[in-house]
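What follows is a short report on a single structure.
Now for chain A:
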Amino acid sequence: MPSLSHYLLLAAVLFGIGVYGVLSRRNVIAVLMSVELMLNAVNINFIAVMKFVPSDRHVGQVFALFVIVVAAAEVAVGLALIIAMYRHKKSVNLNDFNLLKW
Partner candidate 1 sequence: MGSKWILEYAWLIAFLPFLAFAIIGLYLHRWPKISAYLSIASIGISSLLALGTAFAVFSTKEGVVYEAAMRWLDMPGLRVDMGMLLDPLAAVMLMVVTVVALLVQIYSLGYMHDEPGLASYYAYQSLFAGSMLGLVLANNFGQLYVFWELVGVCSYFLIGFWFGRNSAKEAAKKAFITNRVGDFAFLLGILFLQLLFGSLNYGSLATALEGYNHPATLLIVALLLFGGSIGKSAQFPLHVWLPDAMEGPTPVSALIHAATMVAAGVYLIARAFFIFSSSSEAMLIIAVVGGFTALFAASIALVLNDIKRILAYSTLSQLGYMIMAMGTGAMSASMFHLMTHAFFKSLLFLAAGSVIHALANEQDIFKMGNLYHKMPVTAGAFIVGALSLSGIPPLSGFWSKDEILAGALGSGHIILYLLGLMVALMTAFYMFRLVFVVFFGSNQAEGNPHESPWIMTAPLAILAGVSVVAGLPGSPLMKYAFGHYINTPAALHVQPGLLTMILSTLFALAGIGLAWAMYQQKLLEPRLLVGKVPKLYKLLINRYYIDEFYAWLVARVVDKSAAWLFWADINIVNRLVNNIAFFTGRSGETLRYTEDGQVQSYALYMLGGIVVILAAALYLSDVI
Partner candidate 2 sequence: MLSNLPVLSLTLFMPIIGALIIIFLPKEEIRPIKYIAATSTFISLALSILIYIAYDRSLGGMQFIEHIPWIADLGVSYALGVDGISIPLMLLTNLIGFSAVYASWKVAERIKEFFILLLILISGVMGTFLTTDLFIFFLFYEVVVIPIYLLVIMWGSSKRVSKEYAGMKLTIYLLIGSAFLLTGIIALFIKAYSISGVPSMDIAALAGLEFPVGFQIFTFAFMALGFGTLLSMFPFHAWSPDGYAGAPTAVSMIHAGVLKKIGGYGLIRIGIYILPLGAQYIAPLIAVLAIGNIVYAAMICLSQKDLKYIVGYSSVSHMGYVLIGIAALNLVSLNGAVIMMFAHGVMAALFFAMIGNLYEKSHTRNVDDFGGLAHQMPRLASGFMLAGLASLGLPGLVNFIGEFTIFIGAFKEYRILTIIAVLGIVLTAVYILRTLGDVLFGPRREEWDELQDLQGPELVPLIVLGSVIILGGVYPLDIMSLINSGVEQIVMQVGLTNIQATILTGGSF
């Protein structure tokens, strides 16, 4: 029977994978997907904690739901911006978006 710490560890690993993706992928869509991984790690945490920690039974679930909704909104805006950017640069490579610097 997995305990809370197993879940937390899983979430941490998932979060780590997300972080890795964010840092290493050059395609901006892939980066956004990696962010989703990080958010999912958060969701795992919330759900698992709700199961193991004896209080406020529904809060974790509610929080996870909110996260999912907000993430969807974020991605929607994100994709719109990517398209706009693609019109300028003909590229979705993050490395190309460096007009603003220094």
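The working rule: a residue touches a chain if its C-beta (ideal position, glycine included) is under 8 Å from a C-beta of that chain, and two chains touch if they have at least 3 such contacts; residues count from 1.
These made the cut because all candidates are chains of the complex that A comes from, given by their letters.
Values in this document were obtained by computation on a predicted structure and should not be read as measured data.
Every option in 1 or 2 comes from this complex, but the candidate touching chain A is 1. Per the touch definition, chain A reaches candidate 1 in the complex via residues 19, 22-24, 26, 31, 94-95, 97-102.
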